[in-house]
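Left out: one protein chain. Kept in place: all the others.
Coming up: subunit A.
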């Protein structure tokens, strides 16, 4: 159950099976799938010398090249391929589709292939972006994709289609025919669960796998049951980079960073290529700082070593090691630049202070003291508007049902400090999207006497790190599922059911997963032998993209009656 390996395996198969000079032809959606798991050099080593987009009309004719097309079978891509085959640029064509292709599309393609250039037509189900071995995303993000249809409980038709195909591709690439469970209260999760079950039954022969001891579980969750996790400031490396800078298809844009060296304007974070990153991606920034320091020291000692070249044999060694050395020095400067930018950003935005309150709001019931510090932070000019909004949202989510809450007065206070109306309206949208009424589990443990007692008990235990106390709701759900104690009343099965403890679990989060959850899944995988979990979602959220999606959705719900109106500006921090 390793999604990265599964996708790599598909791609290696594509480029390995055809000998000779090759060009790889991709479309807009398969490009990120490949770039997440393959490097230029690994493609080159398989004689794949050119990579191009099928929607690029100005490709030169090179009949001596063989062409490997890896496309999503969308109408656009099929149309482009039809035009390509009518007047082929290359010698041989090997067509690989990332999902099931319709009979009629095959017929259409066959009709135009008068030159008989097509050698092969295959379906390889690499139809998702594999980020970590146990983390994938369908990359359904704004502005191209909208998740919600006419209301917050209804799928957008296209998005649902894409998600069903994506989930099926994950199952097929991992060879799993799962039993499906979903979050009862979520209409979207239910719809998806039924749709996936229907498709599995439709595609009977494809899902004919050998029996396993206990059937794998596909668990479909909804983001709105845990709106807190994507709102919190993150302190572990991968999550923090995504929260503050954004990771897009394995790349981080540093071009806004002051005084950045030109070669570091855009950097690649790849587990496969970068052992330092692989080792430290789940560590918090404190431990990371120490590790970077020792990494730098290691580099310095190596430079020193190369400084005192005393003999020719020393030098010979140096010369031979030099490429390796260069690689190391490039990597060191990359991580140093990244870490120093992270520390600059969190210092600039006073995130330590903000995060402490965030964690307290997320974990403990301490109304009066938290309110006091919240009001203080709203007054403070050193805190960004985005942080203020996030804090008030967290406060409103927790104390929504509390008698003594002062949400309205907090909103007034925000107004007074010049926070714009469209940002403030997000607070209401968030309550509508995922207030108590929308959540099925007692997220804050404050809905009954018993759970209140428990959270008080939790508070007494004491914590080791103030900034990383919060553990996402997903972790608890998974723990229960592994023990076979996840209640069927809250997480019902669609179709067949089982009482066995699951060994392989595939989670799909409607509305997007987060890197914090990915880290917890990795931890569970490492600490629980015999259990393998893969997490995925419609996209990977940070607080900005999450709030943006909510803002966009509610904007469109309001606009559905009256078409006119100005779109609110994008929510998010300005970098400079």
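Everything that follows uses one rule, which is that a contact is a pair of C-beta atoms (placed from the backbone, for glycine too) under 8 Å apart; a residue touches a chain by one contact, two chains touch by 3 or more; residues count from 1.
Definition applied: contacts and distances are computed from a predicted model.
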The complex's invisible chain, by UniProt name, from "7759_t:CDS:1", "Winged helix DNA-binding domain-containing protein", "Late endosomal/lysosomal adaptor and MAPK and MTOR activator 5" or "FYVE-domain-containing protein": "FYVE-domain-containing protein"
Hidden partner chain, touching residue among A:83, A:150, A:202 or A:263: A:263
Which of A:47, A:76 or A:400 contacts the chain that the document leaves out: A:47
Listed residues A:79, A:201 or A:340, member touching the removed chain: A:340
